[in-house]
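The structure appears right after this line, and notes come after that.
Removed from the display is one protein chain of the complex; every other protein chain stays in position.
Chain nomenclature is as follows: A, B and C, assigned in order of appearance, with residue numbering initiated at 1 for each chain independently.
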Amino acid sequence: MPSTDVFTTITLQHYLVLSAALFMIGLTGVLLRRNVIVIMMCIELMLNAVNLSFIAFSKFSGRIDGQIMVFFVLTIAAAEAAVGLALIVCIFKRFREVNIRFFEHLKG
Amino acid sequence: MNHSLLMAILLLSPFVGFLINGLRWRKNGPNLAGGIATVAIFISFICSVLLFVDLVSMPQEARRIAVTFFEWIAVDRLKIGAGFVVDPISAIMILVITGVGTLIHLFSVSYMHHDKGVAKYFAYLNLFVFNMLILVLGDSLVTMFVGWEGVGLCSYLLIGFWFTDREKAAAGMKAFITNRIGDAAFLLGMFVLFMTFGTLNLHELNELAPTVAEGSWLGAATLGTLLLFIGATGKSAQIPLYVWLPDAMAGPTPVSALIHAATMVTAGVYMIVRLNAMFIAAPNTMMVIAVIGAATAVFAATIGMTQWDIKKVLAYSTVSQLGYMFLAAGVGAFGAAMFHLMTHAFFKALMFLGSGSVIHAMHEEQDIRKMGALKKYMPITHFTFFLGWLAIIGMPPFAGFFSKDLILEKAFASPLGHPLLWAAGVLGAVMTAFYMTRLMALTFWGKSRVPKEVHPHESPWLMTIPLIVLGFLSVVGGWIGIPHVISAILPGHPANILGDWLAPMLKVPLSDAHHHLDAATEWTLMGISVVLAAISAAVAYQFYVRSPETPDKIAKALGPVYQLVSKKYLIDELYFGAVINPLIRLSKNLWHHVDVNFIDKITYVLGDLVRGGGSLVRTLQTGNMQLYAMYVGLGLVAILSFVLMR
Amino acid sequence: MTADAFIFWFLSLITLGSALSVMLLANPVYSALSLVMTMVGISALFVTLGAYFIAGVQLIVYAGAVMVLFVMVLMLFDLRAELQAFSRGQISGALKLATVGALAGLIGGALLLSAGNVAEPSMAEAAKLPPDASKALGIVLFTRHIFGFEALGVLLLVIAIGTVALARAKGGTHAKH
Partner (left out) sequence: MGQDIFEIVVNGLKLIVIFLLMVQAVPILVWVERRGSAFIQNRLGPNRVGPLGLLQLLADAVKFLTKEDMLPNQAVRFLFYAAPVTALIPGVIAYCAIPLGTPISIEAFEMFGRSWGPYVFPMQGFDIGVGIVFVLGVSSLAAYTILMAGWGSGNKFSLMGALRASAQMISYELALGLSIVGIIMLYGTFNLTEMINAQQGALTYSAFGHQLAIPALPNWGLFYQPLGFILFFAATFAEANRLPFDLAEGEAELVAGFHTEYGGFKMLMFFIGEYAHMMIACGLVVTFFFGGYLVPYMTPEQVQSWVATWASSPNAVSAWTSVIHLLSYFVKFAFFMWFFIWVRWTLPRFRYDQLMDLGWKTMLPWALANTILTALVVYFAHTIK
């Protein structure tokens, strides 16, 4: 790939690098944030990053199955958000805060 | 309609009835539940008749409708489909099961009208019919065994139907456990047969049966059939496993009529008839069957003479009659066994239903000492019961005469028979006549001993109609198997329909295929048994109607012997002392010493090991989910670097 | 193709920027709104990739429903800016960052390594997808992936029941008798 084309020709790699960057940002958030809701949002971000690479693969390989996977991921993400938020509401009702350390009761 | 559809309806109709009533057992009232159940069985009956008609229209040698719905088990050599067969033998069975079943369901609608669990009752009854149909139609021993276990389950459920009564619940368990012993033997028999012949298909087993009689006791055919026969003694209440049947009378009376007289208990006989070629090949087994059958016939009859409970008398009578069927099977007269099975189903179901009618009228009183002279209160019940009585004591031309006579003749004349077996049979017949007459006399005739507060009355028409139908069948049921000597003197010479019908399915004893008595001997044998039975009945009439004090005197004179017999030879006590209690003691010892000291210790040590290991590992589990996520990330790093390095 | 390139760079800038703010902003409400922005950006990226239907669904489901729930919960709790946005622990924090860095490096390396292997996006390949792929999408979804589809249906049912059970004030899993 000639270096002059990097900015003018958009290839699969561009999308993959973008997707990886989004994924890393999401992962960092999951690992470092204190607020459980933010952590969940970062998980959504990671899922979206994966969706992006699915669509990119689908486009550049000419197969539609990638879009189906996105469809599934979307559904599962919605389900996960619903349950997660319900749990968070329970935690909030108990502690009046949604800090991740309130989820540390299950330990060895 | 095509056959598989008919067969499916035949089988599934009771099952659907079971589902409907079973799922709505709190809601369905007696009329609805009974209606559903009766209609379900009646549909099956119609299917049976249609199949039967089809079967008749086929050429004699090709009378076989086989349907395989799907492949059920396929393991290496073992291939078992959900296959069902209607052939001349099973056709008789399904007609009896669904026909008599319909009548008994109809009877139950009225009989169980005031019971709270009536829908549950009908659900069990339908489930029973479903399983019974699987049993008789199954084309392999395994399919048959499914039905075999299923009817056992239903029997247990129905005997213990009033399970709040401790004794009745115990009776159910007794039946179930006793049957389990037989079932274990049945399973072993299946193993032996499969090991030797490589198939469990009934048809194929009959084809593969050795053509030469096995002399050894340990030959495959002998051992296998012997084990199967032990299974049959459990289900069909023969010595030594008969003890559950009298107790099974704890269930509702129509159940006793359907399960413990007409259908389920005959499963053992039916199984032997199905596998007749295999049994014929094992003369030792045949001998055992004949001896046990004859012994049971006599033994149970003696107990029957001393019982006071109307249903117990009938129960011992059933055991005794089943003994006759085994006797017939044992001497190779399978047709006679089937014949007696059928006629017995008619008249014994009739008598049980009649006793149910009596019990109903007497407000749940079963002791015949508190009855008497019911004839004038319940004319229809009395009349039909009277017909049944004539049939069972073998008076010509009632149904029982023909079948019992055929059995006795074969016991005498068959190459596998013996005059001693015949003598035992005749003895049994004499005693049967005695105790049945005693029952009639104490219940319907003589002086009334009915307590004042009880007002017997005739039962409603829903109960009497089945009685009338069965009474009719008890009269004419035997006419399809009229022996040659009698038909020779009758106008029109009616043929032996049943004999011809079953002939292609049955194998005659190997040594002498065409062994016939001359007419004179046959007449003589017939005359002896009939006359002796008639005399015995007359004696009983004399004892219990004319001079009611005589039996007590005789009982006193016999003293300990009478006591022994009336306590059923103390067989139950013997079983408890010799088998059950030692077994319980052994189990308790094993528990206290082996289990606690040895096996438990091993598991404790293992558990401690696991716990120790766990407490080591759990330091990793801090509860901090973000750390967990980091572990996952590290795992990803490891996997990715592995993939990239490769 | 400069217009396409321009749109891509513009959208990726927006997407990355709002994604970073999701991660960095101390106020969770701003984080959530940034995430909505990210979703919209990704949806627009889907459009540039020709996945119109998925883009619309992304808007409806993610931006329109899931994130509204998040925002609603946040606002209901009335969580203002937090004193401490990140969890405690210097060492563990460094470890986590190192993990992220290692993973990022590995993925970047993998992408670089594969750059030569993956064929250039030939127009022939891309042209295989019809411009309006919704119909093809439906056909594939209901034939080849029908099992997954049905399984998802079951999952959603279970989730719906579970969520109601969790969130009920009375009679749920937290019922005190």
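Assorted remarks:
Quick note on the criterion: contacts are C-beta pairs under 8 Å (C-beta built on N, C-alpha and C of every residue); 3 or more make two chains touch, one makes a residue touch a chain.
Please read these numbers as outputs of a predicted model, since none were measured by experiment.
Within the whole complex, touches from the chain that is not shown fall on C.
Of C:L13, C:M72 or C:A94, it is C:M72 that touches the chain left out of the display.
Per the touch definition above, the residue from C:G56, C:G93, C:G148 or C:G162 contacting the chain not shown is C:G56. Hidden from this view is one chain, which touches chain C at 29, 33, 36, 40, 43, 52-53, 55-60, 63-65, 67-69, 71-72, 75-76, 78, 131-132, 134-135.
By our rule, only the chains that are shown with their structure count from here on.
Shared contact partners of chain B and chain C, listed by label: A. Centroid to centroid, with C-alpha atoms defining each point, chain A and chain B lie 68 Å apart. Averaging C-alpha coordinates per chain places the centre of chain A 5 Å away from that of chain C. Taken residue by residue, chain C touches two or more other chains at 87, 96, 99-100, 103, 107, whereas all remaining positions touch fewer. Contacts with at least two other chains are made by residues 624, 626, 630, 633 of chain B. Against chain B, in their complex, chain A makes its touches with residues 27, 30-32, 39, 100-101, 103-108.
Within the complex formed with chain A, the residues of chain B that make contact are 615, 617-626, 629-630, 633. Residue ranges of chain C in contact with chain A, taken from their complex: 1-2, 4-5, 8-9, 12, 15-16, 19-20, 22-23, 28, 31-32, 35, 38-39, 42, 45-46, 49-51, 53-54, 57-58, 61-62, 65-67, 69-70, 73-74, 77, 79, 82, 84-87, 93, 96-97, 99-100, 103-104, 107-108, 111, 115, 118, 120-121, 124-129, 133, 136-137, 140-141, 144-145, 148, 152, 155-156, 159-160, 162-163, 166-167, 174.
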